[in-house]
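I have a structure I would like to understand better, so I am pasting it below and will then ask my questions one at a time.
Removed: one protein chain of the complex. Kept in place: all other protein chains.
When the chains are written out, they are named A and B in that same order, and each has its own residue count from 1.
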Amino acid sequence: MSGHFLGRKLGQAAVTIVAIVLLNFVLFRLMPGSPDRILLRNPNATPEAIAAIRERWGLDKPLFPDQLVDYIAATARFDLGDSFKFRGQTVGDVILDRVGPTVLLVGLGELISVIVGLAIGAYAGWKRGGVVDRVGSSVSLVLYSMPYFVIGMPLIVILAAGLGWFPTSGMQDVGAETGFVGGLVDLARHLALPLLTVSLGLIGQYSILMRSAIIETRSEDYITTARAKGLPDGRVLRRHAFPNALLPMVTLIAINFGYVIAGAITAEIVFSWPGLGTLTITALSARDYPVLQGIFLLVAISVVIANLLADLVYGVLDPRVRV
Amino acid sequence: MRSARTVKATRFATLFAIAALALPAAVGPAVAKDPVIFTAGTTQDFDSSNPYQTALVSGYEAFQLSFDLLVGFGLDTKPIPGFADKWTRNPDNVTFHIRTGMKWSDGQPADSADACFSWQLALDAHAANANIGLGYLDTGVSDAGVTKVSCPDPETMIAYTTDQSDRIYQVYLPIVPKHIYGKDTYKTIGDEAFNGPLVGTGPYQLAEWKTGQFMRFTRNPNYWGTQGFADEIVLQIFSSSDTMVQALKAGDLQYAHGVNAEQLNALKTAPNIQTVVGAANGWSQLAFNEYGAETGKTIPGGGPSTKALLDPKFRDALGYAVDKKLLLDRVLGGYGDVGSTIVPPVLGDMHVEPDQPRTFDIELAKQKLDAAGYPLDANGKRLDKEGKPIVLRLVMPDSDANYPKAAQFIKDWYGQLGIEVQANVYDSNTLTDLLLPPEAGGKTNLAKYDIELWGWAGNPDPNGLLDIFKCDEIGSLSDSNFCDPAYDALYTQESALSGDARNAVLKTMQNMIYGLAVYDILYYDSNLDAYRTDKFTGLQNMPANGTPLFSYGTFNYTQLKDATAVPTPGPSSAATAAPGTSSAPATPATSATPGDTSSGGSNTTLLIVLLVVVILVVLLAWWYRGRRKSAAADEEG
Partner (left out) sequence: MSAVAAGTASLRAQRWRIRLAGMRSFASRYARRADGMVGLIVLVLFGVLALFPELFVGPLETATTATGNAFDPPSAAHVFGADDLGRDMLNLTVHGARISMTIGLMATVITLVFGVAIGLISGYAGGKLDNALMRISDFFLVLPTFVLALILAPVLIDIVGVDVQILGIRATLMVIIVVIGITSWAATARIIRSQVLSLKERMFVDRARVIGAGPGRIIMGHILPNVVNLIVANAVLTFASAVLTETTLSFIGLGDPFQPSWGQILNSAQESGAPGLGAWWVIAPPAACVVLVVLCFTLVGNALDDLLNPKSQVRR
């Protein structure tokens, strides 16, 4: 990979992140009446009290350049301010508490759906028109058309509320801590349904994408050659077609990352999973703008980094990309 | 060449796997002990563990577990020992005796210096015309007429008052340890983190707070009173009452606060679960924006959209168009009371029903509007006195799912009078901002609404609720912008009185507000709670027609007993007999009670329906895929 390519990609990512930071600032500062609106939660607030709090939040300074400069400097220090809703907690603390559960859910969900989705998609594309293709593709298409919460709600009604196999919500039974193994089992029971929801939603997408990638690869010359040479079908798929079809998938999975998080948000809400999704909703209904800002920043930057990584991985795997 | 790529791709996948495997270890709980835990659930997320920064019932519940008030609340909400163990009322003061030998949970001595420090913070704030934190707690001191506190010795605190009322025993000020917060002033204590582990004199101390999940409280080793069976108290947050009810049924939860009517009906037949219908000390109302009715002032770009709202006759006529019984049945499932006057019935003999009640009669409402000078035009629209069609903006907060439901009824009923209603939902902060008139001082405070649908909750003393209608609350608490000096005079008068003399004045005030139709109080809400009886007993309603928890004080947490240790069901049935008497007399008229049996049946139905749908869709798609495939194959072939 040439330094030029690397530099250009890094530069683009940096510009995007700066733009996100600016967008963040503009979005949340230019709103009418806020954020000092939060003070008015107290109808008894005296003008003196209001002035004091405006000063504390830096709202008494002009928007530009003072507030902007302060904002950028603070963001660079990862200081995102204090939460409006969770008084006495910094945005960093509030968000950090919730990153773990979301990463767990999204990470495992991605892992499962990448493995299962790609396998189904590859097989379906390879044996086009076969039983796996017909069932797999139809189910994938239906899953792809379902919002995550539509997948999740029946799961709760049937598996949790109805049959009682799984807990309906949360991440752990507080107090039911019976050592590390017990805790892990407890976590797994709570994780099962949200994870199933996220995975099902993603499997649909990935298998559809993988199927068409395999179909495209299948028609290429070297595959035809390999098959003509009399190599076993399964071997051609595993050794030749699959790795090559995987190439575009890397980018697609990275681009998809933003949607995965979006899906995870709704899945989290349905299952009260204490991650960034439920935090977003809490912050949204309390108009906790600092926290919303922080979440947006975090998610946007992770998506940018995911894209950057995909570009780099793609660059490593595919020599044609080296410009 | 090709195989090299395969290797790289595999490596990429393992990277994923390692990252995913490493996680559960980081997240999973690692503590191994077996304390007795009492878990109470609510759908209201905590806003702060700092007592001065919470505006929510859940937050109040939390800080009262850690900190004592000077005087606590007993089962009947009457004063019981708190930080002070006894007190005497003198002509110009109340002298509190602080418990001898009491200790903070960290072992430091707790004495009158802590009490004086805590009350002095509020007095300082008021002297500076400021607040502590959000400003909900410190007002209690001035409402009780406290002018000065002094602590002549470690066991005595004297609070000097201007009146003789009992409100001094209801001051919601936590006594916080001076040895920890002593450096703070009223300006800074609101910014303190109050993170666990906290130091207090309450029965259970906050150990940790996981935002959006729970607050965990551990037993205070130095607690002065009797302690309950539970070693730990967990207040758990649920994102919906639905999941909370599931947890209660599954036994993951001991107490659920705030279920809805249908859920309560379903829980009534569930084993080992006691349901409670607690009369709430508050109401939900339509507040009419009467800005300028007294002063003639208007707000450029804001204020009520028509002068008709300033006319008591107009508001009175609207009152006949609301069928409150139907509203109660349909929106609250019958749990609650039909609304009328501004002192809730839960306050007993202080509440009166109006002398001239309005009854539901759309035709009468139309006649009254015609007679008051609001005729219909040719298109069936009601006109105001300026000849403009009346269109009312109805605003409400998004915090209560019942409000949009109630609003639909109001929309329909007013619509039958020829009055269009534009209903909108806001988050609470935006709504507060929008409701306030310019007197509040903000640029965006334009009181730009016509009717507000929201509610209030009060204290054991009705003054908190009566206060809302005073002239000087315009720009502050008032959401009707009502002002009448005669009412203010009555308020001053009743504040100095007690007993029957006070009730007589309260009666005049209630009839005054009802007669002028300042508010149309739709219903007095109820708190619907449910709790398990198989692990803990000892919960009692407080007051008798209230709920055991999320009420006043934290008395019930100290009364928890081991249900399995009780050999006969005697004590447990005694404890659970009380709710029977308190159950709302109103019958849930229309609810279909999807009980356990029917929901089990419908789940099976659902399973079958779902299966059929999925199979059908798959079959269809399969068939068409197949057709499409063969067509494509033909083209390729």
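General remarks:
One rule holds for everything that comes next: a residue touches a chain if its C-beta (ideal position, glycine included) is under 8 Å from a C-beta of that chain, and two chains touch if they have at least 3 such contacts.
Predicted model, so just to flag it, every value in this text is computed and none were measured.
For the omitted chain, the shown partners it touches in the full complex are A, B. Checked against the full complex, the one of B:105, B:165, B:211 or B:246 touching the unshown chain is B:246. In the complete complex, the hidden chain is touched by one of A:72, A:99, A:115 or A:141, namely A:141. Screening A:157, A:195 or A:253 for touch with the missing chain picks out A:157. Shown as candidates are B:127, B:193 or B:401; the residue that touches the absent chain is B:401.
Within the entire complex, the positions of subunit A that touch the omitted partner chain are 12, 15-16, 19-20, 27-28, 31-34, 141-142, 144-150, 153-154, 156-157, 161-162, 168, 208-209, 212, 215-216, 255, 257-259, 261-262, 265-266, 269-270, 280-281, 284-285, 287, 292, 295-296, 299-300, 303-304, 307.
Take subunit B: the residues that touch the chain left off the picture are 240-243, 245-246, 259-260, 262-263, 266, 330, 333, 393, 398, 401, 404-405, 407-409, 411-413, 422-427, 430, 590-592, 594, 598-600, 602-603, 605-606, 609-610, 613, 617, 620-621, 624-625, 627-628, 631.
FYI, only the chains that are shown with their structure count from here on.
Work out the mean CA point of subunit A and of subunit B, and you get 34 Å between them. Taken together, the subunit A residues at the contact with subunit B in this complex read 32-34, 36-38, 40-50, 52, 85-89, 94, 97-98, 100-101, 103-104, 107-108, 110-111, 114-115, 128-129, 133-135, 137-139, 141-142, 154, 157-158, 160-162, 164, 167-180, 183-184, 186-188, 239-240, 243-244, 246, 250, 269, 271-272, 274, 278-279, 281-282, 285-287, 313, 316-317. On the subunit B side of its complex with subunit A, the touching residues are 2-3, 5-6, 8-9, 12-13, 16-17, 19-20, 23-24, 26-35, 37, 39, 45-50, 53-55, 128-131, 133-136, 139, 187, 191-195, 210-214, 216, 232, 234, 236, 238-240, 242-243, 246-247, 250, 252, 398-399, 427-430, 432-433, 436, 440-444, 476-477, 600, 603, 606-607, 610, 614, 617-618, 620-622, 625-626, 629-630, 633.
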